[in-house]
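Have a look at the structure that comes next, please.
All protein chains but one are shown in place.
Coming up: chain A.
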Amino acid sequence: MSLTNERIQQRLTEKFGDVLTGFEEPFGLLTLTAQKDYNLKVMQFLFDDEELRFRFLTDITAVHYPERKNEELAVVYHLHNLQDNIRLRLKVFAPVAQPDVFTATKLYESANWMERETYDFFGINFVGHPNLIRVLNVDEMTYFPMRKEFPLEDSMRIDKDDEMFGRGGNV
């Protein structure tokens, strides 16, 4: 009766075939990757399907992998089927040069600010979002601070002349 990861994978592969790749289960959480243009279709199917019923959006966030060419940015969705109490993680990879991903705001009201936050920090352009502006950072900001090209200062560095804070210049 209850839904299993194998069953979800089977249903999704029947429906989408090659669009979905990278099925794995880290710590028991079914994880899969969809092609960039299919994220909304997959989520719509997961939402509408009477057996799958993933109707609760837990989280949207992104990850920056600068070394992956043409798929530098990963958008990560965590979905939850509350009836069967099973979670699913959906990933979509987009190139950093043109990070366009379809919005999920039509499916979930909660996606609105989550996508704004993801845009704010990673610059993902959610196509079709009603109000894609920054949410936590100042509106005047011109860059996307969570990308890896903006590293924080290495706390282990020793070459800094900073006598006020106990780090001499000639170490």
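For the reader, a short list of remarks on this structure follows.
One rule holds in what follows: a contact is a pair of C-beta atoms (placed from the backbone, for glycine too) under 8 Å apart; a residue touches a chain by one contact, two chains touch by 3 or more; residues count from 1.
To be clear about the criterion, contacts and distances are computed from a predicted model.
The UniProt record for the undisplayed chain lists the protein name "NADH-quinone oxidoreductase subunit D", from the options "Glutathione transport system permease protein GsiD", "Putative membrane protein", "NADH-quinone oxidoreductase subunit D" or "Aspartate carbamoyltransferase". From the options A:L52, A:V101 or A:M114, the residue with contact to the unseen chain in the full assembly is A:M114. Checked against the hidden chain, the listed residues A:V42, A:L57 or A:V92 yield one contact partner: A:L57. Along chain A, the points of touch with the absent chain fall at residues 26-27, 29, 31, 55-59, 61, 63-64, 76, 78, 82, 85, 87, 89, 108-110, 112-114, 117, 121, 134-139, 145-146, 150-155.
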